[in-house]
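Structure provided below as structure tokens; questions to follow.
The complex appears here without one of its protein chains, the remainder shown in place.
Moving on, here comes chain A:
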Amino acid sequence: MMKPTLATCTLALGMAGTAAMAEAPAAEAVLTTYADIAAATYGDALTGAERLQAAVDALVAEPSPQALDAARRAWLAARVPYQQSEVFRFGNPIVDDWEGKVNAWPLDEGLIDYVDAGYGGPTDENPLAAVNVVATPQFEISGETVDATEITPALLAETLHEADGVETNVATGYHAIEFLLWGQDLNGTDPGAGNRPWTDYATGEACTNGNCDRRGAYLKAATDLLVSDLGWMAAQWAEDGEARAAVMADSSAGLSAILTGMGSLSYGEQAGERMRLGLMLNDPEEEHDCFSDNTHNSHYYDGLGIRNVYLGSYTRIDGTEVAGPSVSDLVAAKDADLDAEMKTKLDATMAALARLKTAAEAGFAYDQMLARGNEAGEALIMGGVNGLVAQTASIERVVDTLGVGDVSVEGSDSLDNPAAVFQ
């Protein structure tokens, strides 16, 4: 039964009072821009993954220091568009259900390849934490023998990934590839990334740490899988794609999806899980891109993606812009002050994340920022956290002002049945 509520009063009166404001774009146009940005962002992520694939093929075919370096650079470049796509994750079940294949983290990397003695062995939570598939053609998962003589995309995706129901068994995606390109970062909270030698992929006598052919096969399988997974997601946002259709089906639910993605990524995921928790644990392994020391960029481009969808503008990797009617336009038409507040908060977050990125690029590694008692590092990270928390409050006001309903439970494990207030 429907009760009149304060929320409906606010919305109704708000709408009645919009005559003097700028004309609002149609919600459909705003949703189209959002879907166009998603299509472009995943398209660019796919392009980046294809370039990575070419570099990995070259490394495996003809291993050399230059080839490993080129593959690492391709990986770093590929992350730029992908991280900007994370804002699509929490509001869109089709993305959230798929995301674990490509960006699962953190991982027990000992599942994949050799690790330092200090890594330890199997843990209470994960008996497979130190399997080392690269060195082990046959092993057991929950009592069943696995034949890993051939390392194929199917083996990674269907048998190894999240094996035994353990989330840290990450066998696929960016971070598995990152580990295979960089290796463990053994520098603790000192500067320096992983330092895997190119000879881990060398043939014959030159091979270091054993099983270079199997390591190459794993790297290639994981990269091929990344390309096919991103190709699938890009297609979901194409003109006739399912993700686009889902967003366009209902304008209130579509707007709710946009704002849910913005708020959940800002608050619970980025400010909480990824930034604050790592800082509070003083743990360099809590870095999001811990092998490559690329975490500052990972945070920065996550933040940028949030701003992209609010402003309705994305700059592609070829420099062209995808832009159109935006959530910002919609808010400005109803409450210009709130739109200004939202933009100010998004800009403040980007400024804070840029400070963090700048310091990291100048040599102050994210690992060092996390170290116990490093006050300057803590201030840089908390600057980003505070910006993200503050913008979440404004996103909630936007939710109220647009009257798009309940965004609170999207992405939760069990309470994943968001119901609009107006249903």
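By definition in this document, contacts are C-beta pairs under 8 Å (C-beta built on N, C-alpha and C of every residue); 3 or more make two chains touch, one makes a residue touch a chain; residues count from 1.
Going forward, contacts and distances are computed from a predicted model.
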Protein name (UniProt record) of the chain left out of view, among "Cytochrome c556", "Glycine--tRNA ligase alpha subunit", "Maltose/maltodextrin transport system permease protein" or "Imelysin-like domain-containing protein": "Imelysin-like domain-containing protein"
Per the touch definition above, residue among A:Gly143, A:Gly319 or A:Gly373 touching the missing chain: A:Gly373
Hidden-chain contact residue, picked from the options A:Leu265, A:Cys290, A:Ala365 or A:Leu402: A:Leu265
Identified contact with the non-displayed chain, of A:Glu62, A:Asp97 or A:Glu125: A:Glu125
Positions on chain A where the hidden chain makes contact: 2-13, 15-16, 90, 106, 123-125, 164-165, 167-168, 252, 263-270, 272-273, 276-277, 280-283, 372-373, 389, 392-393, 395-397, 399-400, 405-415, 419, 421-423
